[in-house]
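Of the protein chains in this complex, one is absent; all others appear in place.
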Amino acid sequence: MTQNIKFIQGNEVCVEAALYAGLTFYAGYPITPSTEIAEHLAIRLPLISGTFIQMEDEIASICAIIGASLTGNKVMTATSGPGFSLMQEGLGYAIMAEIPCVIVNVQRGGPSTGLPTNVSQSDVFQAQWGTHGDHAIIAMTASSHQDLFEITVDAFNMAETYRTPVILLLDEVIGHMRERVFIPEPGELPLVERLKTAFKEGVDYHPYLPREDGRLPMSDFGGIHRFNVTGLVHDMWGFPSNNPTIAKGLMHHLIDKINNNVHEIARYKEYHMDDASIILVSYGCSARSARHVVENRRKRGEKLGLIELQTLWPFPMHVIRNRCANARYILVVEQNMGQLVHLVKMNVARPDKVFLCNRIDGVFISPTDIRNVLRVIQGRGV
Amino acid sequence: MAKFTYKAHDIQQEWCKGCGICVHFCPKKVLELNEKNKVFVAHPDKCIACRMCEFRCPDLAIEVIVEKNNDP
Partner (left out) sequence: MSVKKFIRERFFPHIWCQGCGHGIVLNAMLRALSALGISKNEIVVVSGIGCSARISGYVDFHTLHTLHGRALAFATGVKMSLPGLNVIVPMGDGDALAIGGNHFIHAARRNIDMTAIVMNNRIYGMTGGQFSPLTGYGMKATTAPYKNIDHDFDIAELSRAAGASYVARTTTYHVQQLTEMIKEAILHDGFSVVEVLSQCPTNFGRRNKMGGAVEMMESYKSLTTPIGSKAKQENPALIERGVFVQRELPEYCSEYNAIIEKLKKGTEK
């Protein structure tokens, strides 16, 4: 059997994986460095009778995919920082109304228009806290094209499993880099399909009443069950309510369904962690340089290890807490002024042993950058 | 002869907010507001079954029951 191997950009990998996962509807607005996702889907979706639509802005894009998700489609939009800022309103709606959807943010330098064509990882906190109000979110990332394929499929699966928006937090390097990727055969990766209610017509269907396992079966718009969907606090029928018990119950449900499943949602990779005393924690494109340093130092006998996080939200605190318990130093490698480093500090016994290695100038962080910080930490001069 | 014959008004008084639109625009002054500011049929005999009260009611509180006339 011939393997399906491609040498393509990360943005194209995201497209291949989304289609593999069952994407049938995409709405978006052009923005660097995510535009190739839209361009490729504009070609691909009509070929499978799916829908591609270019909307008037990112606000409309996320609203359109929410509407299309309600009719039973697997949906996605892709953008970068400025567009992601505009999407926060719709993101909150999707969280509140529990609409499965995938939102890709190919990160670039910010704030504002920032560095449109340069790499950054500075939207980590925005992914969790960009939209207003208490809420939980799932945000995932990857450092290689093979991982990106699987994580993208995972993102669609989690969106369906938890009936929630999932953010794919890519970056300019991953998005534009060309690398080899094996496209899995159909059936090779598990897919989660839309859980639909088995209730017959005329039976009182509750779109917002979780089953015992916490999942909420859906019914498509245009189908046999008519119900209301709103961004207001709502009861189990989807009708607005300001009953304090309902408000409290809904808030717990929205947050618990994600945060209580952090063990299920957490995706991460470990390199040389068994006896590591200096642990690098990284994610996305930065993890590529971090891994390079770890592999090279291991060859010299130095006990370096790497935890590469693929799930950033909900933050897999148990991974950091358990795996970093015996570390002498922890070095967080990321391309921002220090975002994930705060979360790592909050989850270790000795936050003073946690250091940041970063770049914020739009230049891809290199192994040399990491080595320079390691020299300082290890007291070998500047 | 009119196409419809008037039978009755079906008025949902708990939905009526007493805006008086139906009373004011009724061409035959059939309707009035009571002391609780709810609409009631004061002069059913005058009703010509035009149903404008029903169509203009913002509270969906009025339905005019009519009978269709078959004979010309």
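By written order: A and B. Residues from 1 in each chain.
Please note the rule applied: a residue touches a chain if its C-beta (ideal position, glycine included) is under 8 Å from a C-beta of that chain, and two chains touch if they have at least 3 such contacts.
Everything numeric in this text was worked out from a predicted model, so none of it was measured.
Student: For the chain left out of this view, which of A:Ala38, A:Ala68, A:Ala127 or A:Met218 touches it?
Tutor: Spelled out, the listed residue whose C-beta touches the missing chain is A:Ala68.
Student: Over the whole complex, note the residues of subunit A touching the chain we left out.
Tutor: 24-25, 27, 46-47, 49, 51, 53, 55-57, 59-61, 63-73, 75, 89-90, 93, 221-224, 226-232, 239-240
Student: List the residues of subunit B that touch the chain left out of this view.
Tutor: Touch with the absent chain occurs at residues 12, 14-21, 24-25, 52, 55-61, 63.
Keep in mind that, in the parts below, only the chains that are shown with their structure count from here on.
Student: In angstrom, rounded to a whole number, how far apart do the mean CA points of subunit A and subunit B lie?
Tutor: About 59 Å separates the centre of subunit A from that of subunit B.
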